[in-house]
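One structure follows; several queries about it will come next.
One protein chain is absent from this view; the other protein chains keep their places.
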């Protein structure tokens, strides 16, 4: 408010930017109702002055000083400067931005649950342990795996756990020559990055014209040095990897293991079990398939599941049921475990949200997820093709997502996938994922999810049509988008050059 | 989203209007996770078919059918189309739009409290009864009264209770000739409306040039027909009624009673007690002085307090403490009570919010309320005068609010108080109360409250200055405001004429 | 200072701008004799941490009960989303939408509410809320008398099957208006209002018809409406809005018999997504026929267009209200129950017709199951034969002691009707909504049986 000078307030102005909280700060303003009261009379011995002076802070602390109202107002106003599932259609490919049921949040945040200490003895947390145990069991069933650990805190950490288990497996057999992990060139960046963190060198295998792994190239690559192959299926290209059985017949006999990146599990939940496709170990992204919130970037949860061969290497801790009592398995119970991934038991509250979601869906609900995610995606794909868009894989069925390429449009009009994405914001729609996978030029990876209604899909199609039209008739409007957001197109090059990463008082 | 056609989305468009939920409705779409499951197998005798057919609904029910996501998205988006304390400065005079502490809400909404049934026996609700009892005691102390009932559900119902008590008092004494209630001409509309609901005829007494009750006129009006006088102090004119002692000396000896309208209690909390000013009975607006939420129009709470003379007429129920046990007083305990005002015990949850707020403020905090509400108001008043605004009562101190009149501006530029108010919205500020009190032409009644910082006040002053300037240099911009809200100026005449009060399928 | 940001520096500079020596000087117009010394009996302030702990302890101190109480306030499932949205700051901390352009969120929500509740009641128009069901009835009676005009009789029939607290509230509210309230009795066998007894009364301005009535019994609303309309009396329906997903809407009452439906319909909105929370905040609703709208109390929202022709919403028909009409207003109501209405609107949008029907139906079925189960207990007898919605009256030996026994088992077993209807003997009103499952019903029956016939127990309930 304070920052809108009369001149700025012309007709039709957009939601104005919000100043930094530091710029609202005034010395001595603070949310005093939140301050801990000093004890009536602390004997000198108890006071901070009893601490060695050289250990104390002398430097000012550049935290804002604002009233509770001003803080609340600031962050409320900031929140309004976000697109989100709760306010906008958000077809961000690979991210499964489905509805996050509100009950999952409120039930995971029941006051008694929030008060539970992570090191409280098991006797004091049986109710919570029961939830996690049941979640483990459900995940075993949907993955077709023999064991599950809920420890990983996101997909990438799940990948780390899985690939570390592959490493541990080969090591346990004395098979130390297996130094390579193979990933498709279309793989998500976390796959190669994970393999590297686990000490493997990474080989990329090519994709064929239909979006499948090039089997010839794969055959040529696999050998005694192969520790394993990481695969997303349906792949990041939005198609089901049809040759998965062939791939299995190439990798396993050569002594390699198969890792399933479960980021796209939403597409096949209840349809196909990775364990039955031949995968040895996998992770799930609960913040995708099980609808826990994305929270502006997290937290997620990336449970890892493994078949009989690999389960003994699962990360700690794991919950087990011992008669009517639930308890944690620890280092002594699972001596072959790859170990701990966090100080406590992972993103416990996220797991509770996923548990509530899973129980609400139940058996039948889970099977419907893939059905309708796929129906929505195929409908959009077909309608966009009719509207004149080019599909990356026009011969294929969409899985839960699909790719449109704007390469031709770019050549004709100069409008890029980035421009197109920014213009969608003006239509009140979050842009799909762009420029991923890197393989397809000027691509939009579009994932509607099963929770969107046909009405919303139709509105999206209309917007896409409208922008296509604009691109052809008034390209400048698209190239200078967005026009209706609090800020216009932002300069990323300047950001990287200036490296203005923290605010400093001038 | 679906309603923004490409043509509408020009550069710098505003937050678009949101369709009606009915327009999002599609048959069979519904939030199925919320539906009660049918019992496994209900014997025929239990089914609705067992109900007499002629009592059943045959007509369609025009409720929307939308998914949980669509409902959530709709109301989230609607909420963003509101100004509110949490997002905007909201100096709405007479309404005390101060910060509503979030703890008051969450503590009043603890699951166990929400689950308590209003007819549950006292034994099952001692914790809650204790809160209300303590609230009654605190309100007695700040009002200087002998008894309090928390029953009234808003200020106007508190007024009703108080005036009904005045009526009951006179009746109990056999004094049935007292048929008139006097109210100042500047009084809030609820005062005369209440007096009428209580069966009195209403006489309006004039205000003098300084904003005080015209004592001569009052003297002339008071007599054996006078049941009482209703007074707000500080008055709705934003000034303290200085002659309150004289007024008391006119009304009481004539056998009339004094009713205190506590809507402006924020201005004198901890400074002056109405009971000590000579008032016999009063209400408070907890949604103002005790910061319970205004909720888009309510709920509020309007406890009524009375001195020794009138306390036996208090409305039911009232909480009392009996040794260590709390219990409700009912008709048998208080046979002279004016009776019940609601099915249960008033806006119980609002009372809990007020209780939490009162405990957080405590003694010292309550006394600071009036100090800083008054400081903020006087600061704004002086600065606006310096900026060239005309004050309604330039000779007087502001109480917690004050009046600016734009009569001169209107004559000079044609810009009215309404135009000015609408233009403030473009600056991201909610308009002050306009055209109330009716007495002052083209008036803005401005109440900043104590919870706003000087930074916010200064931003308001800058905005007021800016608009004043615009009014003089580009009046049309102001007269056609607002420009940045989801809808432009709305046609109230058409609304009254069309009487489109409910949506119907076309 | 909690909630007040000012530092001494701020204060000094503001005082300097004002030209005052101190804050006290700002109060100089208040006669010194009136100034208060202290607020001794107000305790010292607490920080949020301490009050949070106190409230949590108090909330937990009374424990949780399995609840079979109804009697005007009903435990229903409320989707988690409802209050998460309703308590968003933009709804929670806004006020009456006087500035329409800055309040489209609230205004459109209220318009949607009016549309939904009007559809439920089958009437033309609705207001944006009154305080609660009981006071809404009081307002409806005042309205009906206004509609009838100065020359008409000021006599209203109020059935004894109406909630006793509603009757008490009406009494308080019409007390000064010279309106005669006549209570009419009910048939001892069916629990329904006695239509033949009505005939004793002439020159009636309005008849109040509850559906379901306080006993959970379904009244013969068609006959009552026809009776009233035959005598040119207005019909005021008092309904449970959730039940209207299943039951005939007031707007259609008596239409087969040639009557034109209830004229005004009011009720308690609580069943529509508002938690029990000790009795409030709830909200009263009011719908009526279009031709009566100018006598309706309370705020009303209407659709209109803006300067560019876009649809928008405003408060309308304000000439009925106190801030315009003052002593001639249709009511003194100003602040209403907006937030609870917002929640109810979201609730209805989420459940829709099918969800509300399912909730109503399941409640009905649960009551039937409960009645079937407890009727088998020796000494327990259903009092009324009429069809019931989700509550019913039971006769049993020693109501008070039995309820105390159930309480010791952490069950709120119902409402003792003795203080309200001594003529029914030892009786309780018991309720089962969709929130109860078979296990709960079994537990109720089991504990009730124990209470009545079990081994002698010590009364284990608190104080």
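Chains here go by letter, A, B and C, matching the order in which they are written, and residues are numbered from 1 within each.
Following the convention adopted for this analysis, a residue touches a chain if its C-beta (ideal position, glycine included) is under 8 Å from a C-beta of that chain, and two chains touch if they have at least 3 such contacts.
Model, not experiment: these values are computed from the prediction.
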Touch list for the missing chain, restricted to displayed chains, reads A, B, C
Given A:149, A:207, A:307 or A:374, the correct residue touching the omitted chain is A:374
Answer key for A:138, A:229, A:282 or A:462 versus the chain not shown reads A:138
Listed in rising order, the chain C residues that touch the chain left out are 47-50, 52-53, 60, 64, 77, 79-80, 84, 87-88, 434-435, 437
Touching the unshown chain, chain B contributes residues 26-30, 32-37, 66-70, 72, 76, 101-103, 105-107, 111
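The rule is short, and it goes like this: only the chains that are shown with their structure count from here on.
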In terms of mean CA position, the chain most removed from chain B is A
Ranking A-C and B-C by C-beta pairs in contact puts on top B-C
Rounded to the nearest Å, the gap separating the Cα centres of chain A and chain C is 45
Whole-Å distance, C-alpha centre of chain B to that of chain C, is 20
Within chain C, the set of residues that touch 2 or more other chains is 1-6, 10, 47-48, 56, 79, 81, 89-90
Shared-interface residues of chain B (touching two or more other chains) are 33, 66, 68, 72, 76, 80, 85-88, 99, 101, 103, 110-111, 360, 451-454
